[in-house]
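Before I ask anything, here is the structure I am working with.
With one protein chain withheld, the remaining protein chains of the complex are depicted in position.
Moving on, here comes chain A:
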Amino acid sequence: MAAPEPEAPTPARSRAKDHSPWNWLLFIPIVVPLIPALFNADSPRLFGFPRFYWLQLAWIILGVATTTLVYQMTKKRGDR
C-alpha cells in the first residue's frame, strides 16, 4: 500500500477552514465540569438530590447547549 507521492509532500498545517471564534466556547463544558469546588457540596438540595448530583447532571445541559450552539454557528451554509 501507500506508494510514495510523486510530488514533494506539502507540510500538513491546519488551515483556517475549521477555525471559528465560536469553537473557543467548547472549552466551557470541558473546564467547568472538572472544578469540584463548584459542585462538591450537599446543599442546596433539589428534589432531594444533593448539589453534587443535580449540578453535575445539569452540566449535561451545558454541554449539549454549547456543542449545539457551536455546530449551528459554524455550519456551512449553501454550497461550498
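Here, contacts are C-beta pairs under 8 Å (C-beta built on N, C-alpha and C of every residue); 3 or more make two chains touch, one makes a residue touch a chain; residues count from 1.
The rule is simple: contacts and distances are computed from a predicted model.
For the chain that does not appear here, its UniProt entry gives the protein name "Sodium:solute symporter", which is one of "Transport permease protein", "Sodium:solute symporter", "D-lysine 5,6-aminomutase subunit alpha" or "Carbohydrate ABC transporter membrane protein 1 (CUT1 family)". Mapped onto chain A, the interface with the missing chain covers residues 1-7, 9-15, 17-18, 23, 26-30, 33-36, 40-42, 45, 47-50, 52-53, 56-57, 59-60, 62-64, 66-68, 70-71, 75, 80.
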